[in-house]
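Only a single protein chain was left out; the remaining protein chains are all shown in position.
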Amino acid sequence: MSTNYVEPDALVHSSDPQHPANHICTLCAKFYNLGWVTGTGGGTSIRHEDKIYIAPSGVQKELMQPTDMFVMDFATKEYLRKPQFHKPSACTPLFYAAFTRGAGCCIHTHSQWAVLVTLLVEREFGKDACFEIECIEQIKGIPKGRGKTGNLGYYDTLKIPIIENTAQYVSLPPFFLDIMLDCSRIPDAMKREEDLTSSLEEAMEKYPDSYAVLVRRHGIYVWGDNVHKAKTQCESIDYILQLAVEMKKLNLPWTSPK
Amino acid sequence: MSTNYVEPDALVHSSDPQHPANHICTLCAKFYNLGWVTGTGGGTSIRHEDKIYIAPSGVQKELMQPTDMFVMDFATKEYLRKPQFHKPSACTPLFYAAFTRGAGCCIHTHSQWAVLVTLLVEREFGKDACFEIECIEQIKGIPKGRGKTGNLGYYDTLKIPIIENTAQYVSLPPFFLDIMLDCSRIPDAMKREEDLTSSLEEAMEKYPDSYAVLVRRHGIYVWGDNVHKAKTQCESIDYILQLAVEMKKLNLPWTSPK
Amino acid sequence: MSTNYVEPDALVHSSDPQHPANHICTLCAKFYNLGWVTGTGGGTSIRHEDKIYIAPSGVQKELMQPTDMFVMDFATKEYLRKPQFHKPSACTPLFYAAFTRGAGCCIHTHSQWAVLVTLLVEREFGKDACFEIECIEQIKGIPKGRGKTGNLGYYDTLKIPIIENTAQYVSLPPFFLDIMLDCSRIPDAMKREEDLTSSLEEAMEKYPDSYAVLVRRHGIYVWGDNVHKAKTQCESIDYILQLAVEMKKLNLPWTSPK
Partner (left out) sequence: MSTNYVEPDALVHSSDPQHPANHICTLCAKFYNLGWVTGTGGGTSIRHEDKIYIAPSGVQKELMQPTDMFVMDFATKEYLRKPQFHKPSACTPLFYAAFTRGAGCCIHTHSQWAVLVTLLVEREFGKDACFEIECIEQIKGIPKGRGKTGNLGYYDTLKIPIIENTAQYVSLPPFFLDIMLDCSRIPDAMKREEDLTSSLEEAMEKYPDSYAVLVRRHGIYVWGDNVHKAKTQCESIDYILQLAVEMKKLNLPWTSPK
């Protein structure tokens, strides 16, 4: 036992409401009321110094307790604490990808606005398009990008990349790929459902300024330098996604004609 | 008095929030806020060992107290406890049908999304069609079926059967049946409004993997192996039904063309 | 001072949450969260034996205290208690009209669904039409009518009359009336904005079975034999009005073709 060893349960017991194990619980209860984590969907993770705190899989997010948390060592990726009756979140590698790029908190929601926007973008601009919107005040709630100073301005275009929910089909002929992406029935063996990590990382590299990635027919990942920023950026983006859906219902364009 | 006799009121008094009589109250208060049980509509029932706990008919669901509960013996179908001023829920035989198929909890909501989906399916696919949707992440919140391991995958199609709200018109000529199903005025004697049980059971037999049955112009019944599963499955399905209605407003298809 | 005299403030002080002065406060706080009484709009009144308790005009409905209540003698229509800084509700004569027809509680909301339904009915069926809908389970939450036993059935048609928001223009030539009803500018002297009572009473006489009257571009009045019934009937009707608006967005008809 190293000198750094901490009793696993001590990692999640604190009277400080800002302690990550407590904070994740209050955040997720709030997210439940916003419709973001219904039916055990979605999740939240906080990096605190050399540790990552992660909400477990399959729990009712509005009822979580600090003792439900997984705690992982950031450097070694080893679990410092595993709650006895829970499974680790399938989002863990995706949260980790955000943390390795400097994030302090990452939020994953199944917001219906996010799902609808991915479908509207696909129909209107194709599968390779980002979601783009401009000239909406709330855009000013999103930072310009990592290492840059300040937030986006009103005239800036907010771009959020979209990845396919299950994107990794290797060595298949193109026509087969097309069929699969149209959601036809495919043999189970060809699907790897939780394999979003590499396409998320690819999107993060291609759009290094983005603090969010939409996942088609699934939801969104939003991160920030700390809990405050991740939460408020997630709110601002969700507001914009809801507005974008309402704009389409009223036949209002997201960007001006170029 | 047998040795197993328990004082009726003792069946609903417990300091454990997970006790069925307490749990139904907290669940229904939550369901009220979700708009599922407005105006005394809807209901919830829990099977606990050899007993069934059932919310009464005609009460404000957000105000229920444990002492409002009916308690029924599962084997004999006899009431072990009847609250003095309440009527038993008309849903009792429908809940019972789920319990005999292994459910531990059954939830009935009047969710508007459920009602609208039944109307949209009827208009687009006819009265015999199920609701079908595919390639939505939240589908992974629904188990594959009783006796099967694991949940549906992203590429699986979620199918929820739809039954008519009052379906039993026996020995009537077909043209008359057509008239009635179009909701024209029919003599009262020909209607049996609470006679959904046999059509629900028929749907359960025809779709043995389904954990839910939609009722046209009425709502939905969702059940699960235990309270946690019934509640989270009901949330996942309601999320999908809401999304499905919004998709139709935006002219987005539920399934890919076959 | 008669022997029946009660100190005015004693009329609104009670530790019983079911006491009308307390009950109106908890109901209105709930109605605020439902969006029914925003911006001081709407109101609620309870008849208790020979007294009527009425929420005042112009107060924030979610913040009301029992001491804000007006209390009126039912027989004499005299105020037994007037809070010092409030104005009586302009709805008082309308609530009174319901109480003289046997109601124990009357609720007035500015529900947006009610307003939208009055506009949709006018456009589709004209100014004299009722709102009519059939074959929706929630209709079973509404009683058949005063003095009749039981509630409406699934196959019954729910009819709610609609009155104009300001309907009394006497001794004007018909063409002028048409202009006014189209909401063009009319001299102020010709308008009596709070004069809904006689048209409400006319609707109550014409539709003696109705427990609700819609007011065009304004909202709805719903009443019931007691607080429980008024509240749950108001919820059931509001649910149906919301559903009716969503049905129109999806181009679904309210009734089958006759």
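As written, the chains take the letters A, B and C, and residue 1 is the first residue of each chain.
Please note the rule applied: contacts are C-beta pairs under 8 Å (C-beta built on N, C-alpha and C of every residue); 3 or more make two chains touch, one makes a residue touch a chain.
Predicted model only: the values in this text are computed from it and were never measured.
Touched by the hidden chain within the whole complex are the displayed chains A, C.
Screening C:K51, C:K82 or C:R217 against the full complex identifies C:R217 as the residue touching the chain left out. Across the interface with the omitted chain, chain A contributes residues 134-138, 140-141, 153-155, 228, 231-236, 238-239, 242-243, 246-247, 249-250, 252, 255-256, 258. Seen across the whole complex, the unshown chain contacts chain C at 35, 38-41, 60, 110, 112, 115-116, 119-120, 123, 165-166, 182-186, 188, 191, 193, 215, 217-219, 245, 248-249.
The criterion applied here is as follows: only the chains that are shown with their structure count from here on.
Centrality annotation: B (chain centre taken as mean Cα position, compared with the mean over all protein Cα atoms). With angles rounded to a multiple of 5, the C-alpha fit of chain B against chain C returns 90 degrees of rotation. Annotation: 32 Å between the Cα-based centres of chain B and chain C.
The centroid of the Cα atoms in chain A and the matching centroid in chain C are 46 Å apart. Residues of chain B in contact with at least two other chains: 249.
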